[in-house]
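This report concerns only the one structure given below.
One protein chain is absent from this view; the other protein chains keep their places.
Moving on, here comes chain A:
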Amino acid sequence: MLLLTCPWCGPRDETEFHYGGQAHVAYPATPADLPDQEWAEYLFYRDNAKGAFAERWVHSTGCRRWFNAVRDTVTYDVLAVYKPTDPRPDAAMAGTSPETSS
């Protein structure tokens, strides 16, 4: 089971959370102008990284707030957690973080 650190509540078991897929997927700026293929990419295409991956979690049985994590999809190590308003941490995306846990 993953141990995830909610930025507001601290470390909790994975069973308290729900997964939200890739983080930092912005709603299209001009949706009315999008061709079908670009709509398809917004709706259905997500990165499927083997390695560091920025993803969303919600602390469903805790504070019920969303946050982002960078997690290695091979080792499952959580490299960073951060609030949705924070930028994606470059160091963690490069696979290096002192906060590495398993």
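In this section, a contact is a pair of C-beta atoms (placed from the backbone, for glycine too) under 8 Å apart; a residue touches a chain by one contact, two chains touch by 3 or more; residues count from 1.
We adopt the following convention: contacts and distances are computed from a predicted model.
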Checklist entry - When you check the chain that is not on display against UniProt, which of "Acetolactate synthase", "Sugar ABC transporter ATP-binding protein", "Fe-S cluster assembly ATPase SufC" or "Sarcosine oxidase subunit beta" does it turn out to be? => result "Sarcosine oxidase subunit beta"
Checklist entry - What residues on chain A make contact with the chain left out of this view? => result 1-2, 13-15, 18-19, 21, 36-37, 39-41, 43-46, 48-50, 53, 55, 71, 73-76
